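Complex shown without one protein chain; remaining protein chains in place.
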Amino acid sequence: MTKHLIEYAQASAPVRVVYDDIMHTRQVDQVNNFWKCLAAHPSTLERTWQSLKQIMGPGALDPLTKELIYVAVSVTNNCSYCIASHIAAARRAGMTDEMFGELQAVIGMANETNRLAVGYRVPLDDGFRD
Amino acid sequence: MTKHLIEYAQASAPVRVVYDDIMHTRQVDQVNNFWKCLAAHPSTLERTWQSLKQIMGPGALDPLTKELIYVAVSVTNNCSYCIASHIAAARRAGMTDEMFGELQAVIGMANETNRLAVGYRVPLDDGFRD
Amino acid sequence: MTKHLIEYAQASAPVRVVYDDIMHTRQVDQVNNFWKCLAAHPSTLERTWQSLKQIMGPGALDPLTKELIYVAVSVTNNCSYCIASHIAAARRAGMTDEMFGELQAVIGMANETNRLAVGYRVPLDDGFRD
Amino acid sequence: MTKHLIEYAQASAPVRVVYDDIMHTRQVDQVNNFWKCLAAHPSTLERTWQSLKQIMGPGALDPLTKELIYVAVSVTNNCSYCIASHIAAARRAGMTDEMFGELQAVIGMANETNRLAVGYRVPLDDGFRD
Amino acid sequence: MTKHLIEYAQASAPVRVVYDDIMHTRQVDQVNNFWKCLAAHPSTLERTWQSLKQIMGPGALDPLTKELIYVAVSVTNNCSYCIASHIAAARRAGMTDEMFGELQAVIGMANETNRLAVGYRVPLDDGFRD
Partner (left out) sequence: MTKHLIEYAQASAPVRVVYDDIMHTRQVDQVNNFWKCLAAHPSTLERTWQSLKQIMGPGALDPLTKELIYVAVSVTNNCSYCIASHIAAARRAGMTDEMFGELQAVIGMANETNRLAVGYRVPLDDGFRD
């Protein structure tokens, strides 16, 4: 399966620029398989990395909170690669076992009540209208 | 549509016990339509409220973080009632406009990269295995 | 919005054949808007009706069970038209209020545990392998 | 991967209480991996089991019907663990090969018509309004 | 796992008729595992193949465009078998690496903006109403 992974040694110059920025920004010496796959279409690699770097950095929400949100979306979409990589990122950002347990409980509960609201066709409360 | 909403005045004693606990816990004088719909099946009402109360209270994750996660799941599932009610809850828990903007950006980005990881069939990195 | 609905009076002969079969099979004197929309592409109308008629008739599973399954899928997919029309069909097939309440509880629970299984990355038990 | 599975021998007393109740209720001598994973967060284990036991028992809907609904949700959500475990549970509850075939046909058809209703933006029939 | 696959040699006459038509239509000498699984329920096999043959043939949209749409749905639903088989079909129909890269980029972008539209609760423009 690794035939689709573009390693640094074989990468074109524009791809290397992105790989270098990923490694420098994250202070790691390897890029994940995700980026090695996207490198097959350099404009997607470059755009995706620039967007991710802009969005996931510190702001009004701290990096750990952003990673928890990322995991919640990835679990709801059932993306196994994304779940694995963003649980790893959340742990690096400080997620403890207890936080992980509460995260899963909230994700499960939200998915349950989402379906109950839809199945019971709950009408919007006046106070919730924009 | 309001015919399915069970108001306090018409509620049975077990339903009123739940309504009272919701109003007391949240310090409000009304329960949302979600609960008035679930009241049609009292065991679901009682179980769902007990679970929600246990899960959404303070713990290793603070209440605002839990509400942001709830919004992320609800947007990904496209549940309009849940989006409206949990954006309202997140605002009460302290979500600012800037936080809301960043939340949406992370949700959007996660949904995009989830599909890229799936579409490119990215193999799991060794470091991400359990 | 009704401009997209093809009424019997304006329908072509092949569309009328399908409409007639729907009304005869279901013992009603009107077809639902779903069919009036599909009629814009007669081969889709014809194929969809033939499939639905074949699948939803009595077999190893009774019609009520099939309608409950249909509602479960429609709630999980958040299709409001499908939820409304198949709740109506389930009621005609004998679904009581208590059955409806249990149906929603199972749908909600399944959606919750689906996410827990995915989020915890539960490994398959040996006994569950094919 | 089994490092995340909490076996009975290593489980805390509160976790063993739940394991014992699962084994006693289901008349089995092992709990599934699902429960061994949830045991990492005992309150989620306890709450999830209590909810599942309450919901999936006999009621207005029989246990087999509930398992078929569970499979329909799990297939629609594409949860491979849940599909495997609830197909096994449905078989234990009496699902035959012919029932399984009809179940899959209904799930497939419902997913197809859900998208057709959404894609054609079918307006709700007056008779389907609450 | 192959125990569920019904090979030609063991197939009943009605199943062989479908297998023969698939192989003849596609000019191949084997049917995919998808069909070998569906063969467990011959009416589903027959109906699904007839529908697929009718829908995916040339029409107002060419076969390559139809396969790209099929991949887009399969990625969004996270169906790994369908992604693999329809990427293979799209390549046979003429999809180049550059087309594949653009396809993934559009799928990713659509999934991102879908969530942004939902999360921001964008009201429908007057010009978009039916």
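Chains: A, B, C, D and E, in written order; residue numbering restarts at 1 for each.
Here, a contact is a pair of C-beta atoms (placed from the backbone, for glycine too) under 8 Å apart; a residue touches a chain by one contact, two chains touch by 3 or more.
Keep in mind that this is a model prediction, so the values were computed, not measured.
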{"item": "Among shown chains, those touching the left-out chain", "value": "A, B, C, D, E"}
{"item": "For chain C, the residues touching the chain missing from this view", "value": "40-41, 43-44, 48, 77-79, 130"}
{"item": "Contact set of chain D toward the excluded chain (per top definition)", "value": "71, 75-76, 78, 80, 83-84, 103-104, 107-109, 111-116, 118-121"}
{"item": "Footprint left on chain B by the chain that the document does not show", "value": "78, 97-98, 100-102, 104-105, 108, 121"}
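Following the convention adopted for this analysis, only the chains that are shown with their structure count from here on.
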{"item": "Number of hops, chain A to chain C, where each hop joins two touching chains", "value": "1"}
{"item": "Selected pair, greater C-beta contact count between D-E and B-D", "value": "D-E"}
{"item": "Chain centre separation in whole Å, for chain E relative to chain B (CA means)", "value": "34"}
{"item": "Computed distance of Cα centres, chain E from chain C, in Å", "value": "21"}
{"item": "Separation of mean Cα positions, chain E and chain A [Å, integer]", "value": "27"}
{"item": "Residue numbers of chain C (touch at least two other chains)", "value": "1, 4, 51, 76, 78, 80, 84, 98, 101-105, 107-109, 111-114, 116, 118, 120-121, 129"}
